[in-house]
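Quick notes on the structure that follows.
Excluded from the complex is one protein chain; the other protein chains are retained at their positions.
Read from first to last, the chains carry the letters A, B and C; within each, the first residue is number 1.
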Amino acid sequence: MDTTILATFTPELIVLGAALLVFLLDVLGVRKLETFGAVAVSATAIALLAVVADLGFAPLAVLRTIPASSIDLPLGPSLYVVTSLGLVFQAIFLTSALLVSLASLSRPSDEKGSAVFFGLLLMATVGMLFAAVASDLIFLLLAVEITGISTYLLVGYTRKDARSLEAAMKFYIVGALSSSLSFFGASLLFGAYGGTSFSVLARGTSVIGYPALALAGYALLLAGLGFKLTLVPFHAWAVDVYDGAPDDVSAFLAGGSKKIGVFAFFLLFTGPVLLAPALGVWCPAGHCSTVTLRPTLELALGVLAVLTMTIGNLLALQQKEVKRLLAYSSISQAGYMLIGVAVGTAPALAGATLQVFAHVFMKAGAFLVVAAVLGLGVGPRVEDWKGLARQRPYLMLAFALMLLSLAGIPLTIGFVSKFVLFSAAVQAEGWFVWLAVAGLLNSALSVFYYARFLKTIYLDSPPPDAPAPPRLFAPIGYGRSAAIAIAVVAIVAFGIDPQPVLSGMQAAATHFVAIGA
Amino acid sequence: MAVSFGIVGLLGTRLKKLEYGGWIAVGFAAAAMIVGLLVAAAEMLSPGSYTDQSFTWLHLPGSPGTFPNGFSLVMGSLVDPISALMLLVVTVVGFLVMLYSIGYMHHDHGLPRYYAELSLFLAAMTGLVIADNLLEFFLFWELVGVCSYFLIGFYYEKPSAASAAKEAFLVTRIGDVLFLLGIFLYFTVYATAGGGAGWAASGFKFVSGSTPFLAGAMGGNTPLLTVAGLMMLAGAAGKSAQFPLHAWLPDAMEGPTTVSALIHAATMVAAGVYLLVIASLFLGFTPDDRLAIVAVGGFTTFFAATMAVVHPDIKRVIAYSTISQLGYMVLGVGAGFAMVGMYHLFTHAFFKALLFLAAGSVIHAVGTQDLFKMGGLRKPMRVTAIAFAVGALSLSGIPPFAGFFSKDDVLSSVYTAAQSNPAYWPFLILAYATVFLTAYYIFRAWFLAFSGDKSRDPTLPAAHEGPWTMQVPLYVLSALAIVAGVLPFTPSFGSLFSLGGATSVPPTYGTTDLVLSSVSVGLGLGGILLARALWGNGRVYVLAPDSALQPMRTILLERYYIKAGYDWVGLRIVYGGSRVADFFERYVIDGTIHGFERLGTKLSNGLREGQTGLVSDYASYVVAGVIGLLILLLFVAPLIIASLGGP
Amino acid sequence: MTLPLLSVTLATLLIGTVLTFVAKEKARYVALATSVVFLLEVAALLAAYTVWPGPVNGSPGYANLESYSWIHLSWLSINYTVGVDGISLVMILLTAFLQIATVVYSWEETKEPGAFFGLLMLTCLGCFGVFIALDVLLFFLFWEAVLIPMFFLIGFWGGPRRRYAALKFFVYTHVASIVMLVGLLALVFYSGAKSFDFSAIYVAAHGLSPTVQTFLFLALFFGFGVKFPIVPFHTWLPDAHVEAPTAGSVLLAGLLLKLGAYGLIRWAVEILPIGMSHLTPLLYVVAFASIVWGSVIALAQRDLKRLIAYSSINHMGIVLLAIAVYSQLGLLAAVLLMFAHGVVSALLFMASGSVHHTFGTRDISKLGGITPVAPILATMLMVGSLASLGLPALISFPAEFTALLATWDRLAYWVLIPLVLLVVTAAFYLWMMQRVLFGPQRNIPEKAHDIPWFETAAMGILVALVIVYGILPGFLVNVIVNSPVYGFPGFP
Partner (left out) sequence: MTDLSVASFLFLSGALLAIGLFGILTRRNFILLLIAVEIAMNAAILNFVYFAAFAGTSQGLSGQAIAVVLVGLAATEIAVGLAIVLALNRQRGSINVGEATTLKL
């Protein structure tokens, strides 16, 4: 039994071990950033291979640690369950961690606190990996907490920069608040159902005859986890944090850790509860009606999705600073993902998953490029980037591709993911069609600021009197170049032919939807 | 054959840049004339025969209403008696005018353009004449229209010329679109007729297989047929400057006199009448149509003549007389004797061209068109004076000049028709009154220009005859203006006055009814005498300022304010309306867009105000969100879902 | 067809576009070469089409059909499916001609030539793609690929108010294309066709209830209509035209407006005839509104480009009318008119562009008597205007004639509306010519001279087309009526 547990948690253990190794090395007095980086990169890479193998990717069959027979089993009392969709998310999480640590290799090798950085990065990843196999609400929340706490520290790890400390502070306070909210919500559910296992939630037989209790619990969980997913109105922290945090950390937050929220939403609001029976009669304002969880939640999710998309884009419309612009855009992107959760059908989940997958490359990639450019001494404001395409054509080409993908321009993965997502919404019929319309209108809106940004980079010319940044033509380092290159290749390749990933996600989603049964 | 003429014209246009391009154009015109003569001769040798060659231009798919199985449009050439006759007129006058131009235009610049456009016109006109179906007819119809547009605007630096050209195009355009509708109606009529399907398939040709025209196939008095006829009339009215679409022709005199002679007297304006003539056969006008045609023709005849009475400009006088004479032709067709209209068209082409060319050589000599400056030109320009006189006599219908016979036929044909339909009487009277006016105004012009011993305006240059190229056409046309009237009496030539193989309709009514003839001749002579009394021997009859006729005179000079009315409608109503619409477009429809744009920017900045940077605020957003969610989930959502009829 | 001609052509354009972008100063040569090759390939396509046996009756089979699976899921299958029929071929021919003409016309573009010509190429590429795509996603992909470059063309090579114009153009057309996309998706999923393939949708759509068909058609009509543009969603057009660089206006009027009409025919009319039949009155109203509004407002314009823009609205209104009457004749007329208007409006916009940079203004009330100074330019403008007002023997006449005939056949005396408006159209063109070409010379700049060779060449090509297809439209007609839609059951 133990061995199977260990086998099940191979990727988690690898990454955890790597984290501990990093801290150990630090204690042993190793100071070279490359060392820690190498550990992180290799660990995440190996774990990634393992996960992909578990997904049934034939060439890696030898690395397989979980037999197919024990994947996508119906929910039981245990704390964890391995679903193929969970594995897909694990792969996504690991990819983002891999990209970031790869890029971080290019930071000055004598940088202080690099061990802390990589260690915390790996710890956060561990949390995310655990969340992906959670089968119990508390287990899930604890995993989320692991990630949360690590990322609080990650944001402020330099302990010098005032901006990043301020960011860490805000992140921490809002984060702590949200976690207490989620736990309170969990406690209410515990009361309502007499348990926190998803199987219990799925069965939906309430111990205490208050549908209100369950509804309130879910409401609080929506809020608490919505913080992770930067849903409006729980988004305000994100902009400041992405702005203030060290650039590579922003990349990880936007591209990686935020996605944990998406899967948490999948677990809480789609799979298990999809088939949950009616909660019972609930009489708000003297008007009684039988409350069924899923439709009620759909409404709330839909509202949140539209709010998030629209306000996120509107906020970005007039934004003048690069990192904040990207932050706002990632808020709106979260809204798109939420459409998938609201619709809740297998195609929708597949679409949302693809969107998450795409977002890793688009957003993390974009932040990595920003980190590189800021490293060149270019200013943080959009107008500082005028005509940058002339000096750094390739870097800017990569950036342009990422922006186009974020804007959902055809032949990029961003387009495919949005397209699948919205098609799924339309295919689900009913009022979800309007979610698709809202999403499309928003993507139209978003194109404005992306286009304006591109125009600044490509067609404007820098003010003649402004002095050229000192290290304008300095190399950006192999690790970072590699990471960016991977992102670009992924964006274009999957943009042209998403079939390989998409079919896998489709299958996984189909199983996941049936998990509640 | 249409092709060959097309080539003629196009070659003419090709030769713009060459030196002596004029002579080349003349050469081609001569060739055209020879062909024309040959065709006519051939036609006379085998009376009533017709030859038709055509190819399918377009084969169109079906349309459920009228053409379920689709139909064809063809291009071809049809040579039958009447088209041969028309061909004759066009080519002969065309050649003479070309020749005349050599002398008349020699000191103008832009000659290549002139000859090119004139050749193109000749080509198009011949094409129109020998078109073997209505669509082709319409095609060339429009082409001659645009040629006239170019030639009226030949002196395009003159604003008046440019505007006259525009006006001509526009007014005829009104007729044309109605004509187009007429064509649709005609298609419908035929496609639904007995055996119409085959007809449609063969492209609605005037000639189908062995049957010449579908004469009377459409007989009867269906409303559709009536409307079709009226539309044809509208088209003809536009081209032939009949009331109320007449206003453009006088202004068209802005073009060179040669152009006026060829296009706006002899050929193009006659195309309208030609259309009515053939339409009277392939469509068969209903009684209502005929009455409408007669009304238009009769009224125009008189109406135009009155305006000619007072006008000081020699060319405009002739222009008004053209409108009036076209009225006679329309009258003849309307009366039910198409060939009579054709007959008058035939003679009129010659004597009106003659008049214009004579007037042209006067203008060429003295450099003005104002009759009241001329005078005493009889001595220096004997040839011209005689030529003009011949033309004038022919116009006034004095025997034995050509005009007498044809006009007399028109009158008597209307008289004949009036016997059966009293509604024709008023127009018959108008027609007779016009005979008197015609004689008066044309001889007023003659006396003003030629009588007396010196010109009234001493500043005018010493007059002289033009070169031989200008005189020859005068001789020829004078001769024709005399003999053209009697030519049709010869059986072979008369056979040209027949349509669709119907037996020749010898235009000989007038000769049988001496009373009518003598009345008209008497009126004509009366007019001449009055003109002589008032204007003879260089006299100028000045109307007393306080005379009761004064206001009438101004009305006539102002052309009954019809042109002014058109301009007013065009400017105030149409243009004004469009300005209003434009305003609406810019400020109402567009304004909303601006509104949205500003709204977006405002929203964006307003929302960003919320990013205060103070963490407590962020926390408060979270709390607010929680409360909102609780309300939503606990109260709003259940109610909504319940109202939607439960989960 | 063993050779995948369409894909080859697409590849040519793609490569050409990329090369043009990187070619910087030499861009124009690359662009020209690409366009020429493209034209040759189109000629080959036409040749292949003339020997094409034709579709099996009632089945939407298309020539040069190619289909490869692209994205395949349990609930949707997206293919790379391309094919042509007569309608798309005629449009493709137009694209090829306009591409060459545009490239030649802007031969001496100096501002960022690489990007400029690249964007021109990209626009044409997109249009070509739209015309060959037989798969919803592919279609939408190319549709967007047209939108973006045009946005940049207007926004960065345009006139003083270009930012606003570009924005407006973008908002209108993008919002419209979103509605269109939703409509198409709904069409796919509601009809139960799990495939985005045209023929699959065509077959499945028969199962839709009339109500659903009507709503879907309405969405599609709006989506495509804005591109037409239909009143009252037309105000983006004049601004876009006025501000766009000449080449931009040419492609805008010549091709982009046709995309709307083509899309409507291919994705709405052919698939949802029932839905259309329920909306015919609406279509008629909109069409008549566009016809009237277009030419009435044109009468009030002083800017040459605005005038032509509004006359475009009028002409596209006639196209819509011809589509709305829904008869074989009407469809033929619509396509013919699309082709004709494409060529003529391109010619007119080129001419007005030349007027602008030769005489420094496009304000009709300021211009006057340019004929002696620039006879060639004057001739071009005159031919364009005469063609546009429907003079026989010029390209528009056969189209308008058939369109009006089809209208007469369906709507009887309602045809008087377009007929009367023909007079108005003639009025403003004649007025414009009188003011601009004729009359005394007014503020002619000192160094004003006739247009350079490349502009002459570009317009010469179009003038040749105007005359050739005016005299011999038979070729186009035969190509069009050989389209599968003419074999569809129940197509009157």
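Keep in mind that, in the parts below, a residue touches a chain if its C-beta (ideal position, glycine included) is under 8 Å from a C-beta of that chain, and two chains touch if they have at least 3 such contacts.
Model, not experiment: these values are computed from the prediction.
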Omitted chain - touching chains that are shown: A, B
Residue touching the undisplayed chain, where the options are B:G367, B:P400 or B:G613: B:G613
Full-complex contact with the absent chain, from A:R159, A:H287 or A:R471: A:R159
Touch criterion as defined above, residue of A:V39, A:L122, A:V200 or A:A371 at the omitted chain: A:V200
Residue of A:L177, A:L406 or A:L421 in touch with the missing chain, whole complex considered: A:L177
Positions on chain A contacted by the hidden chain, ascending: 77, 79, 136, 138, 142, 145, 149, 152-153, 156, 159-160, 162-163, 165-170, 172-173, 176-177, 179-181, 183-184, 186-188, 190-191, 193-197, 199-200, 207-210, 213, 239-240, 243-244, 324
Touch list for chain B against the chain that is not drawn: 608-609, 611-616, 619-620, 623
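Rule of thumb we're sticking to: only the chains that are shown with their structure count from here on.
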Pair of chains joined by more contacts [C-beta pairs], A-B or A-C: A-B
Separation of chain B from chain C, taking each centre as the mean of its C-alpha atoms, in whole Å: 36
Interface hub residues of chain C, defined as touching at least two other chains: 167, 171
Residues within chain A bordering two or more other chains: none
Footprint of chain C on chain A - complex, ascending: 346-347, 350, 409-411, 415-416, 419-420, 422-424, 426-427, 429, 433, 436-437, 440-441, 444, 447-448, 451, 455, 458-459, 497-499, 502-503, 506, 510
Chain A residues touching chain B - in the complex, by the definition given at the top: 169-170, 173-174, 177-178, 181, 212, 215-216, 218-220, 222-223, 226-227, 232-234, 236-237, 239-240, 278, 282, 284-285, 287, 289-292, 294-297, 299-300, 303, 311, 314-319
In the complex with chain C, residue positions of chain B that touch it: 56-67, 70, 135, 138-140, 142-143, 146, 153, 156-159, 161-163, 165-166, 169-170, 173-174, 177-178, 180-181, 184, 187-188, 570, 574-575, 577-579, 581-582, 585, 589-590, 593, 596-597
